[in-house]
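What you see is the complex with one protein chain gone and the rest in place.
What follows is subunit A.
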């Protein structure tokens, strides 16, 4: 008989047994350690100062050559554009932008795209992007840098950023006259927020691919001209030519970030030009806060993580990350009229233009894509960061709980099972084989089926709203998706009452839940740390508290309540409720509840649309990972195990 399968060798270890007795304490210790570690990261001893690792960038070695005439051009073009906007209330003045780019002597093209909106019977939207390519004068067009500005028509609900286009054009006009570009520069004006950018990027990278795209919702079309592999991109959002400060936005699709070098580069050059700039920069008044540095750092960290966790980019730059192009948005905020700060309007935008030139020249120096610095980091302060090696232990400590619990539960499974048995069986020698058979006789098949069922419910939530017959219903996308999700959640809620698992099934389900949960969170945490971390912080204590064995009545009740509260839909609703409470403080409680409900419906719809158009996997993760896990948790939380029931089954088994 093999050593490993020898039944006379006890698989029990004293240490394991002792640990198992204190399992819950141990798990909570790990949990606390993880959270404390995360809190510590805000301390200056735990994070590091930023630095530039890429030599090629050589930021700030050149004197900016852009002069006041570029500013004059920007002011003049802004006036022209404002006149154009009067005739284009809901559209983009394409002709004007096209004419300007042509006037500067750039290779100008138009890109058309179509969105086939999947819901409400189907509608088609058309859009148009305009871009001009400045070919590198002395080198082949093998690499390119993108400078983009989103255009918003006057009827847009978002903040007015009309001056972005004149600033971009003024820079294009300046760049045209220089001979030192080693990469093609693309000046791109997009419309319809992120949709235009997504369509342009898709067309740039996949446009010439032959294939049937009848299934896709966004028909990106093809581009008439390209400029080689894109190395980096800078998105410019300017609210006014008179700038108060610059907010650097970095969070991209699915929580991806541009290389830290790129952020540092922007910070370095902005500082050189004397522009106040920073990550999540706020107006000067707000900046004068009385928080301690630690508190500020922690707030900054949490702010970054919460922006990242939704996976929705907070600017057009975020879509570039998908194609491994480092990009960020510099968002210039309007200066609120202040009597003592009076700047000369004829030179107001010069520092910004100089900064853009400096960034462009540094990017132009790149020899290969950004690769030297971090891609995974958390910004604590404008010049401090936490690297992945420092923040990952926090998440690992949280998730370790579930694996630890799984192992201890598995290795003490026999002990629990044995106890009722010991009364009947006196013969000690008989214990060994009995122990082994216990693990073998667990209802693996049934549990697997149950897991598959839970997964199926989640999967249905992912696919069902996208079926043809549903989409053709004359129903808004919000109510449709909302009702499907609510229905699925109700099924999940009822499922444990309908399905009764055979003996030992609950224990096995528990262990498999712990393992799946741990694996899923680690994977999600690696892809998007913020999402993984927040989910872990909320759910790990619940998962640790779950117990199939004997439990205090009140404790069981609490666990059930907690599990119920952690239902994905409930969590989404709660988050939106809190957000709308802060946004609309004037509403009564009832109105607030209603508004949050409709907002939650919209949120899930947007998440679904994001997933089909942009490739955001948040919706997928919630439906296919979190919902099934929750159903299993709910099953375990409801489980009531009376000892005599078990012993009855045991007797039958014997």
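The rule is short, and it goes like this: contacts are C-beta pairs under 8 Å (C-beta built on N, C-alpha and C of every residue); 3 or more make two chains touch, one makes a residue touch a chain; residues count from 1.
Keep this in mind: contacts and distances are computed from a predicted model.
Enquirer: Name the absent chain by its UniProt protein name; which of "DNA replication complex GINS protein PSF2", "COMM domain-containing protein 3", "GPI-anchor transamidase" or "DNA polymerase delta subunit 2" is it?
Expert: Protein name of the absent chain (UniProt record): "GPI-anchor transamidase".
Enquirer: Of A:56, A:542, A:575 or A:597, which one is in contact with the hidden chain?
Expert: Among A:56, A:542, A:575 or A:597, only A:56 touches the chain that is not shown.
Enquirer: Among the options A:68, A:99, A:336 or A:367, which residue touches the chain absent from this view?
Expert: Hidden-chain contact among the options goes to A:367.
Enquirer: Considering the whole complex rather than only what is displayed, give the residues of subunit A touching the chain that is not shown.
Expert: On the side of subunit A, residues 55-56, 58, 61-63, 136-139, 178-182, 361, 364-365, 367 touch the unshown chain.
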